[in-house]
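One protein chain omitted, others in place.
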Amino acid sequence: MADIEMKDVNFSYQKGRQVLYDINISVERGKSTGLIGANGAGKSTLLKLLVGLINGYKGTIEVLGQPVEKKNLTDIRKKVGYVFCDSESQLFMSTVYEDVAFGVRNYGYSEEIVQKKVMEALHKVNIENLKDRQIYRMSGGQKKLASIATILSMEPEIVLFDEPTIALDPKNRRNLIGVLNGMSETKIIASHDLDMILDTCEETILLSEGKLICKGKTEDILKNKELLEEHDMELPLCMQDRRGK
Amino acid sequence: MVKLNRAIKDIHITDNADDGKKGVHPISWLLVTIVYIIAVVSFSKYNIIGLAGMVLYILIQCIWYEISVTGMIKRIWPVFLFTVLLGIANPFFDRTVSAGVLSMATLVLKGIFCVAASYILVVQTGIRQICYALHIMRLPKEIVTVLLLMHRYLIVLLKELERMQLAYKLRAPGHRGLHFRTWGSFVGLLLLRSMDRAGEVYESMKLRGFNGTFQMFSGKYSHIGSIVYLIVWGAAILTMRLFPIFKMAEVAIWQILR
Partner (left out) sequence: MHMADALLSPVTAGTMYACSAVAAGYSVHKIRLENDEKKIPVMGVMGAFVFASQMINFSIPGTGSSGHLCGSMMLSAVLGPEAGFITMIGVLLVQCLLFADGGLLALGANIWNMAFYGCFIGGMVIWKYATRNGMSRGKIAAASIFGCILTLQLGAFSVTLETLASGITELPFLVFLAAMQPIHLAIGLVEGLITAAVLIFLYETRPEILWNYNEKDERKNRFSYKGIIAVLAVSAVVIGGLLSGFASSAPDGLEWSVKQVAGTTEPEAEGGIYALADGIQSVTSLLPDYNWRESGFAGGTAFSGIIGGAAVVALCVAVCFVLRYLRRRFGDKNNNGKA
């Protein structure tokens, strides 16, 4: 069974600008799916629709068998994690531990279980040593890992990533790719970083101006120079001919 | 710019407090500080001997917990100047000149002691633990949550402002401040960005099950230690305030010297 099903989804903001046109997507359990497209293609909007952060869409969206409607949101959000593009907004408590514990505590677990879950989540992204660190004293890479831990502590079945590698240096990026590949949850990763998509996702969806252009194996799409260039993208760096070499 | 950097530094200084390291509950710290400040402020304006003795609390805290004195002096300096400025009129307007000098001296001392005591509180507990204490003291959760979030986003917005100011300065060399034509857009944009940020923060909270109430959990404290701390310091401060022990000490000093 598919974890995420979108059928004929159309969406426009109140002011009338249509952002998504007739989107049909299904994502299977345990799969990693890349979501690529130029700026303003509708990637973030699509992700936000899945967790009900924006509503008023037309068509059907089902997450884990439940339609995305107001009455199901609490249930869906418990099982779907969302890693924001800007870690600074995601991490609103003052220390890593407090932040990772925030979600777990809201679901009413005892403090012992909270502690256990927090430590497990920190272990998964290898930042146990940063447990008591003040958030604003951390580097961008550390913050990103901490953001992922805040989601993992809630033991989600699906994790959505919005531009996870943005503003990371090569080493942190490499490290993050390792973390992403180590996660067994169903993932959708929206990004411009095509090399990262190539390293982490089996399947890829290409969006352009709110329309689903194609969906298929990551390698097939990312090798297709004409297709990418037609929609304002370029080949991943590792596939480009480097001049002067 | 200088002010901005100082603010960022100040926040860093006061965040060094490790939770629960001292073993004393923040509520004890807060109450003792408040008792101390009230005691200091309540000294009559000519009772300089009794007031001077209150320095004991500050000194003992500094030595016991190895608090940076330079940091404290930096904090005290503006208040010192301010109280001197305000008290400068006292020698001219008080009953006699010497009474005025005395009342000015007590005013300055009061200013110094109160700021020093607050500084010790913040350095020893940190904002988060003070929030926890306020939460226990039944301050409305709205205020405590706003405080916690505010403290978290202070640095973020200060750094954002720093970048904006730098960008402005690089393109407007020689300007002492923000040109009035850019007042609206500069501050307005910062405000809009802050609003957008707040929107994202809310979304992030919402996605992790936030239902309007922040769950607060404290560090680990020694309960007996906290009670003892509260009682011992409370009693000591009240004794210093109510009994003229320092006056006796002063007399004793002169006797011995003689």
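List of remarks:
Just so it is clear, A and B label the chains in written order, and each chain counts residues from 1 on its own.
Criterion: a residue touches a chain if its C-beta (ideal position, glycine included) is under 8 Å from a C-beta of that chain, and two chains touch if they have at least 3 such contacts.
It should be emphasised that the depicted structure is a prediction, and the values quoted were computed from it without experimental measurement.
Shown chains touched by the missing chain in the whole complex: B.
The chain omitted from view is touched by exactly one of B:27, B:114 or B:207, namely B:114.
Touch with the hidden chain on the side of subunit B covers residues 3-4, 7, 10-11, 14, 22-23, 33-34, 37-38, 40-42, 44-49, 51-53, 55-56, 59-60, 62-64, 75-76, 78-79, 82-83, 86-87, 89-90, 92-103, 105, 107-111, 114-115, 118-119, 121-122, 127, 130, 140, 142-143, 145-154, 156-158, 160-161, 165, 175-180, 183-192, 194-195, 197-199, 201-202, 205-206, 210-212, 241-244, 246-251, 253-254.
Following the convention adopted for this analysis, only the chains that are shown with their structure count from here on.
Residue ranges of subunit A in contact with subunit B, taken from their complex: 48, 51, 53, 74, 77-78, 80-82, 84, 86, 88-90, 92-95, 98, 101-103, 105-107, 111, 132, 134-136, 150, 154. Against subunit A, in their complex, subunit B makes its touches with residues 15, 18-19, 127-128, 148-149, 151-153, 155-156, 197, 200-201, 203-211, 215, 217.
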